[in-house]
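Omission of a single protein chain aside, the complex is shown with its protein chains in their original locations.
Presenting chain A:
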């Protein structure tokens, strides 16, 4: 009965593993089971969850976006330049940044479908290209004195606010509840939007069909090239939103922002059950994957486990997730 229920729940295995690991750290990691730690996990991994959701789209279309970290840096630098150099209001800077990131993602898709490039190769090239562009437009290079000027715009600062949601529901009378960061609220809004997009619109079905079997999708009349481009555009769009959250938290942007983020995002998406062979994925998976990585890393840090062991364990978890996916597929065939 339980196994039948678990089989029907999306990401049931990951949820169970997540709960077990969380309970383990609650008992064995000092100060893990605290409201402050929950706040830290929520604020530290919400933007990574959004990047992972972005990465999910190209993977679902049987591609990959290696440039997602560079796009994040590009959007971050647009915010920096717009506010500090051009003195634009924060909300305009945010729109420009997300637009720039979406454009960068769209270009990735166009390179792939028009030039018939492998997604790995195309986005590896733009990983370098967009990073170079970040250096070229960097306000920190053009005006070195700005490198030590924090971003204080109120629109941007909102994304780093915290809300005492527990008090709204009267829970604070019984337990110390964590304050919920605005970045997590943004993540929830993004999740709802993406859920509707993927599960309730024809676009979601078309994306899965394209990733599952592109030729069959084309023969069925789907505009697969357009769908592929849109997947990379979504990846860029979500990287732009993540960049805004990150820049708000750091009160600045740097040229090196987001380096290595693509690997974390791919890991979170894959741990969350997104198939690297395309055609499969859901909104909950990458989010769980991102927070799972966060719980493990913070838990191990609080236990005083060596940094090198932490990296080995992270690799092992990724291997286990991919292995589990392969075994499950094998069993299903």
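Operating definition for what follows: a contact is a pair of C-beta atoms (placed from the backbone, for glycine too) under 8 Å apart; a residue touches a chain by one contact, two chains touch by 3 or more; residues count from 1.
Criterion: contacts and distances are computed from a predicted model.
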item: Among "ABC transporter permease", "Isoquinoline 1-oxidoreductase, alpha subunit", "L-sorbosone dehydrogenase" or "Substrate-binding domain-containing protein", UniProt-listed name of the chain not shown; value: "Substrate-binding domain-containing protein"
item: From A:170, A:221 or A:260, residue that would touch the chain that is not displayed; value: A:260
item: Selected from A:15, A:147 or A:185 as touching the chain missing from the view; value: A:147
item: Hidden partner chain, touching residue among A:21, A:124, A:137 or A:250; value: A:250
item: Residues of chain A in contact with the chain not shown; value: 30-31, 34, 36-37, 40, 43-44, 47, 135, 138, 140-141, 144, 147-150, 160, 246, 249-252, 254-257, 259-260, 294, 297-298, 301-302, 304, 307, 311
